[in-house]
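One chain of protein is taken out of this complex; the other chains stay put.
Presenting subunit A:
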Amino acid sequence: MNAIISISRRSFIIGVASTAGGLSLGFNVPFIKPALAEGSETAPEINAWVVIRPDDTVVIRIARSEMGQGTLTGLAQLVAEELNCDWSKVTTEYPSPAQNLARDRVWGNFSTGGSRGIRESHEYVRIGGAVAREMLIAAAAAEWGVPASECTARMGMVTHAASDRATFYGQLAAAAARMTPPANVTLKDPKDWTIAGKPLPRLDTADKLNGSQVYGTDLKLPNMLNAAIRACPYFGGKVESFDAAAVAGMPGVRTVVQVDETAVAVVADTWWRAKTALDALPIVWDEGPNRQVTSASIAAMLEEGLGANDAFIGARQGDAGTALSAAGRTVTATYAYPYQNHATMEPMNATALYTPERCEVWVPTQNGEASLAAAAEAAGLPVQQCEVHKIHLGGGFGRRGNFQDYVRQAVSIAKQVPGTPVKLMWSREEDMLHGAYHPTTRCRLTGALDADGNLTALHMRISGQSILAAVRPEGMQNGMDPVVFQGLVLSGTEGTLGYTVDNLLVDHAMRNPPIPPGFWRGVNLNQNALYVECFMDELAHAAGVDPLAFRRKLMAKHPKHLAVLEAVAERIGWDNPPAAGVHRGLAQIMGFGSYVAAAAEVSVTDGQLRIHRIVAATDPGHVVNPAQVERQVEGSFVYGLSACIYGECTVNGGRMEQENFDSYEVLRMAEMPDVETIILPSGGFWGGVGEPTIAVAAPAVLNAIFAATGKRIRTLPLKNHDLA
């Protein structure tokens, strides 16, 4: 099912060229504050990124989706920095995906995932701001009849010092919009930034304090109906039959519809009534081919891969096989990482209005263009007759990007009640049973130590599931999924291994159980960091060397990896003994273009784990908003420690067993450690911050648990282990 999206997405982008410029699209977005929609219609657009109203309000267009990570504020800071506007007058709006198509994708990629929001678009959004600034200056210069080179722009005002004239952007906007954009602009050196790089408060906080922020689940449209849905809980199964008549007379019920082959929905006046009727609806499932699949059968499948002969090679140096068989001393360990659910607090939802001529969708999405493609495909309408209105997300974490299942379902339901908007919302149970799960993998690591305790060879055999094979097969390279090796490769800018090992082999035996995998915040870096960083600790222990000293010897050629590791070690006081009963662990990794490390202090008393303190360091190259980076780093420990301690979706009878937060526990306030964040931007590159730190949470804590108890935990989650 997921593959269909990618295919339609491809043809969709190819279709763009032929439709470019040919569309006229309105800003019919009832839920956005009138002021914003109005601004778009009446105030002059200087360029695609900047609209300036007569009252000097600057509307900055943001293509990426805000899901809590602060990208809205960060991207606006970058544009505003170059625009030289007054930050207190800045507001933001989303351009629509259909508009992006109609305007030749002027806003670039809408996809918001892989911690790419800022690192991939910083340059063109800054150029957008700089170009608009130059056009404002040109407009003022033309009006005054002076050379543009004599004018300066600052704080939303253009000044000509020689003639002592100045005017606000709001006055210039209409004329500026008619100016020819300059062909070249010079971007500021980040060291001269005054808006970007500063810990400014978020632009989107106020509405989140009083209930006025509208999420997808809150959307209200005239005459709207509500739908509750149940898809076949067995992976690969479908609907055999259902008895609509049994619930037709229940209060509020309008209709019961089948949704594709796999699901049934009840449409009612309220969601609660729809859900109540759905619970009473007799449904017979065709349980499909996977009824025998269990967590144990999946584990066996992966276990076989650990010893298989064939594997895709992700990193190779020297000859690990020969070195290991010749080695005097080897250490071997096998680790495992379970399925996880994204469990965004806002369940999946989408609202659709279908007529035979047009389909509109309102949806919290990490990728508006993928939503548009899914809507067009489900509606069976040309993409030009479809529109997607993006709404702030109540959490994304990768669930709302590639996967547009809820959009397809909403459109499929709306098609069966044409002319009436229908809001589809999943129950938490539906959300837990139909995830795009963090894939499961296992890893066997074998390392060779020489007589001096140096690591001379390392083989990491990963066995398990490929995300790309299921959801983005066009990203595969001759059958290999390169993303499996996140953080473990020897070259590139995304995430290299921070250790030099003379004889190294990292390979992957692909084993794909019939469970849909997805990009889950941190993706494959999560388990890769666990494997390599816990095993480094095992090797250090076997060599009788301090874990920091052991790593340091292997990191001489990786100064940026080492710098963040040294930073956390120093701050936590690695060289001094911790308080009585407290023990420490370390981890580092590179991912999403950034270098990250963590040090943890824990105690284990009568088997009870307490995480006292975390120190985290991150080097993302450049920092656009340090306050937001801190929040992302802190939040990463909630996500990463939830996975470490509780996170596990188990399969039984071909379906997931966990259905709600009572069986899928997550970290809560009482367990949350103090987190100190060190931001070390070394410049020269742009890395992401939303994801990489998650990966060091578990290994830092597990290494500390080993220090505390002598127990080496090699399978997550911790709740399955007795630490006493």
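One rule holds in what follows: a contact is a pair of C-beta atoms (placed from the backbone, for glycine too) under 8 Å apart; a residue touches a chain by one contact, two chains touch by 3 or more; residues count from 1.
Quick note on the criterion: contacts and distances are computed from a predicted model.
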**Study point:** Missing subunit (named according to UniProt) among the choices "Ferritin", "ABC transporter permease", "NAD-dependent formate dehydrogenase iron-sulfur protein" or "Isoquinoline 1-oxidoreductase subunit alpha"
**Key:** "Isoquinoline 1-oxidoreductase subunit alpha"
Practice item. With the full complex in mind, choose from A:Ala246, A:Val284, A:Ala300 or A:Met345 the residue touching the hidden chain. Key: A:Met345
Check your understanding: Which of A:Val388, A:Val675 or A:Val689 sits in contact with the chain that's absent?
Key -> A:Val675
Exercise for review: Sort through A:Asp218, A:Asp286, A:Asp546 or A:Glu570 and give me the one touching the missing partner chain.
Suggested key: A:Asp218
Revision key, fill the gap. Contacting the left-out chain: of A:Ala206, A:Ala246, A:Val284 or A:Ile313, that is A:Ala206
Study note, to complete from the structure: Had the left-out chain been drawn, it would touch subunit A at residues 67-70, 201-202, 204-215, 217-218, 220, 226, 251, 270-273, 343-347, 392-397, 425, 427-428, 627, 631, 634-639, 642, 660-662, 666-670, 672, 674-675
